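A single protein chain has been omitted from the complex, and every remaining protein chain is retained in its original position.
Chain IDs A and B follow the sequence of writing; residue 1 opens each chain.
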Amino acid sequence: MSETTVQSPAAGGDQGVETPFRRFCRDYAESRIATGALVVLVAIVLLAVFAPFVAPTDPYDLAQVSILDSKLKPGSESMDGTVYWLGTDGAGRDLLSAIIYGLRISLGVGVMSGVVALCIGTAVGLPAAYFGGRIDSFIMRVVDIQLSIPAILIALILLAILGKGVDKIIIALVIAQWAYYARTVRGSALVERNKEYIEAAKCLALGNNRIVFRHLFPNCLPPLIVVGTIQTAHAISLEATLSFLGVGLPISEPSLGLLIANGFDFMLSGFYWISFFPGVALLVTIVAINLVGDHLRDVLNPRLKR
Amino acid sequence: MSDETPTLQVENLETHFFTKDGVAHAVDGVSFSVGRGEIMGLVGESGSGKSVTGFSILGLVDPPGKVVGGRVMFQGKDLLTLDEESLRHLRGNRIAMIFQDPMMTLNPVLRIDTQMIETLRAHDNKITDAEAFARSRDALGQVGIPAPEERLKSYPHQFSGGMRQRVAIAIALLNKPDLIIADEPTTALDVTIQGQILYEAQKLCRETGTALIWITHDLAVVAGLADKISVMYAGRVVEQGGLGDVLDNPGHPYTQGLLGSVPGHNTRGKRLYQIPGMTPSLLKLPAGCAFKDRCPHADAACDTRPDITQPIPGRALRCVHPQLDAGATAP
Partner (left out) sequence: MTVFIIRRLLQSIAVVLVMSFIVFVGVNVVGDPVEMMVSDEADQAERDKVIKSMGLDKPWYVQYGRFVAGAVEGDLGKSFVYGESALKIIVQRIPATLELAVAALLMAVLIGIPLGVYAGLRPDTPLSKTIMAGSILGFSLPTFWVGLMFIMVFAVMLGWLPSTGRGETVNLLGIDVSFLTLDGLSHLFLPALNLALFKISLVIRLARAGTREAALQDYIKFARAKGLSNARIVLVHLMKNIMIPVVTVLGLEFGGLIAFSVVTESVFAWPGMGKLIIQSIQTLDRPIIVAYLMIIVLIFVVINLVVDVLYSILDPRVRLSDVKS
């Protein structure tokens, strides 16, 4: 390669030193759909975090809920003049508020289980790849067997044994998902392990801990971030499904899945909105996360770099 | 030109690639002709447009590439104006093609007999099973594959690279084509196998009158095989002529450079010649002569695009400063 081809005029368009983060932002912003999805996602997260301040009413404050207002159509007004933009559910709760509170629970469970599963998966996958040998093949055999069983089945069985509850569904989701993270981490760590910088770190006689966590781990992060986003979407969807089936969260923790389940009974009599709007909220959340994750995969994938 | 109409006559062929960064003129006004039983070597570096030329003749240029101009006269018909169905009937039938990498050209999940018989069926739907089988077997035998009857039942991965290329050649020969376009068919093979295949290709053309275009970057291959030679650079033919003439008395500085870069007996002990610089990107060709940035003889005259000239009979050159020996002058 000669110097001339490297310094083609097109490449020199940007002035100043470009940090990796800035380049990442610019690459990301190239897709308008993904940027839009990110904006939507941030808005959803903000809504969920600040639910008590954003929601028009507190749907679980009995003083604010009147059974007389039950099953009102979207846009109708209550006796005291509040407008129910998305209607009310069977108990007379404002659906919009219930959805915002439901998002809080759904996102919380999804993110929580994702983070724990990521930690466990990393803790198992990194050493497996770095040390290799029997530990590696044993761990990967377990991972393979688990991955051949659909996550919903694992979660279902665990919940059958454990019972309902926020902590229990998080445990179930973590156990159902850690293997995805373990496989991802191991996959990228196996590639990174053979690169020169790890060789160099070993030559410097750095400790295994230091090599694994300070050198190997950061370089395995990109694929983990991608899998993390997409698995979080899965977790949210899975939690909603389990709650819908009545084996997930208890009634006291009304996630989007439970809201939809509550509306199911009314749907056949024509009160469609009670199930419809929570479903739309769930859908928008999942699609936004998936779009962001999909695009992250393209941006972070070095093979696609031009 | 020769008295009889050539099998293939390409005139001013232009194929452009419409990429995001601009239009690449991969084939830029290429003309040549090949007659019955004649072998033409189409020589050039990778990226010079020689393979695209081959694909353009067959109408196999994939988007974003497109043939945008010129004529490809084959047996009196302009292939560029033919509809897809007529063109399909010519492909693999009257005009066959052989590809560079024998590991990739055969479909890995289909048996050899399937891949041969379908070629026969595509052009003759009345052929009987027995006849198709017999012709396939004979074709395999013709290219020197032992026990052809049993080998027909094999899958491609059960053959070595050289054997696979023979199978690909056998498929090309099945319908006794009038023209074969061979796109670097021996580049991926061992030298000994290369020699055998070259010998057989030459024999075939002499015996059956098949015209052959042999695309390669390797002058040594052409030297032992072709009747005439066309040298391509950056999508344009820069020199064309009889094999011996061009090799003995190259007129274009690029051809001279190519010949100078081939290690031979007469250069022992001397430093091999290198053409300075790199093949230019097709998107950023210099104005005028595409070779001027690397040419030792370039001057201001090279800033206008040179036309094809015929400084001596039977030789075409695209250069304002032809370097021919022995008092040959530009007209």
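One rule holds in what follows: contacts are C-beta pairs under 8 Å (C-beta built on N, C-alpha and C of every residue); 3 or more make two chains touch, one makes a residue touch a chain.
As the structure is a prediction and not an experimental result, all values here were calculated from the model.
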Selected residue (touches chain absent from view) among B:10, B:42, B:67 or B:90: B:90
Sole residue of A:156, A:173, A:198 or A:249 that reaches the chain not shown, by the stated touch rule: A:156
Residues of chain A (touch criterion as defined above) contacting the omitted chain: 145, 148-150, 152-153, 156-157, 159-161, 233, 237, 240-241, 244-247, 257, 260, 264, 267-268, 270, 272, 275-276, 279, 282-283, 286-287, 290-291, 294
Residues of chain B (touch criterion as defined above) contacting the omitted chain: 58, 60, 88-93, 96-97, 99-101, 104-111, 118-119, 122-123, 155, 157-158, 168, 171
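Criterion: only the chains that are shown with their structure count from here on.
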For chain A paired with chain B, centre-to-centre distance based on mean C-alpha positions, whole Å: 55
